[in-house]
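The complex appears here minus one protein chain, its other protein chains still in place.
Here is chain A:
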Amino acid sequence: MSTQTPTQTEESSETDAEADVPSKGDERRDEKRRRAAEERARRQAEEAEKAAADEETVELKVFRYDPEVEGKQEPRFDTFHVPFTKGMTVLDALMYSRDTYDSSLTFRHSCRQAVCGSDAMFVNGGQKLACKTQIAELEQPIRVEPLPHAEVRKDLVVDMEHFYDQMEAVEPYFQTNEYPDGELEEQRQTRENREKIKMSTRCIWCSACMSSCNIAAGDNEYLGPAAINKAYRFAMDEREGEDIKQKRLEIIEQEHGVWRCQTQFSCTEVCPKDIPLTEHIQELKREAVKNNLKFW
């Protein structure tokens, strides 16, 4: 399923899981589900009360879905009220909600500092890294959804395989035919050249750009901004040499490569690492043209 047009059931309608179950384990699980649902309802009621009493809380509406859990198979939104603290990020609020109200609330996260790329999600209608998004800057209630244009696994977790496949389709590794003679000698690189590729090397594989791209949504085979940027990172690295650059340009010129981009800038706008993706794609187009002329 996709979150493009999610079926929205506001608030949780708790379903009692009543099925004819053969095994004891299943029975226990059902029992648990029931208890968990009651518990959740109770806590949310409590929270709503608390929220009314105390203005310094944040209201989050979080997308919920689990393919195997009854009551969650139909996507819905749950509301959480979180006490606000200075500097609180969307990730902090999600962690608080999970650890305090509902331990089944599921999202990827790890570094908490915008470097592991795990927690790109759709916050108030835009692709954001939850750990880097300040609550204070958002309108409430804050809507938190999984990334659009990706298969939802559960709650805020999406399938990343397609993104990884595209990243790996551009020979994303350094190649050269020539190394310096000295055993302990580095290849030389000018400061200017390092500066040129610097932004492109900052990608953290969060896939926010891919999720924001209309072209990628329509053409599943489109390499997408992040993969093209990865190709740029190597194509522009003077350490690789001309023959390899040639090969790289051929890769990004393929049918589902750079020429698909219609310079809508959505990727550039959402990239949490401020990588000028559209510019990089444009530059590769120019390089490709130059290169083709050379061989005519």
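One rule holds for everything that comes next: contacts are C-beta pairs under 8 Å (C-beta built on N, C-alpha and C of every residue); 3 or more make two chains touch, one makes a residue touch a chain; residues count from 1.
Throughout what follows, contacts and distances are computed from a predicted model.
Engineer: Match the chain absent from this complex view to the correct UniProt protein name in "NADH-quinone oxidoreductase subunit NuoD", "succinate dehydrogenase", "Ribonuclease P protein component 2" or "Hydroxymethylglutaryl-CoA synthase".
Structural biologist: Listed in its UniProt record, the absent chain's protein name reads "succinate dehydrogenase".
Engineer: Using the definition of touch stated at the top, determine which of A:K61, A:H162 or A:R239 touches the missing chain.
Structural biologist: A:R239
Engineer: Tell me which residue among A:R42, A:K198, A:K247 or A:K290 touches the hidden chain in the full complex.
Structural biologist: Considering all chains, including the one not shown, the answer is A:K198.
Engineer: What is the set of chain A residues that contact the non-displayed chain in the whole complex?
Structural biologist: 25, 28-29, 32-33, 35-36, 39, 66-69, 86-87, 98-99, 103-104, 106-118, 132, 134, 153-155, 157, 160, 164, 168, 171-174, 179, 183-191, 194, 197-198, 201-202, 204-205, 234, 237, 239-240
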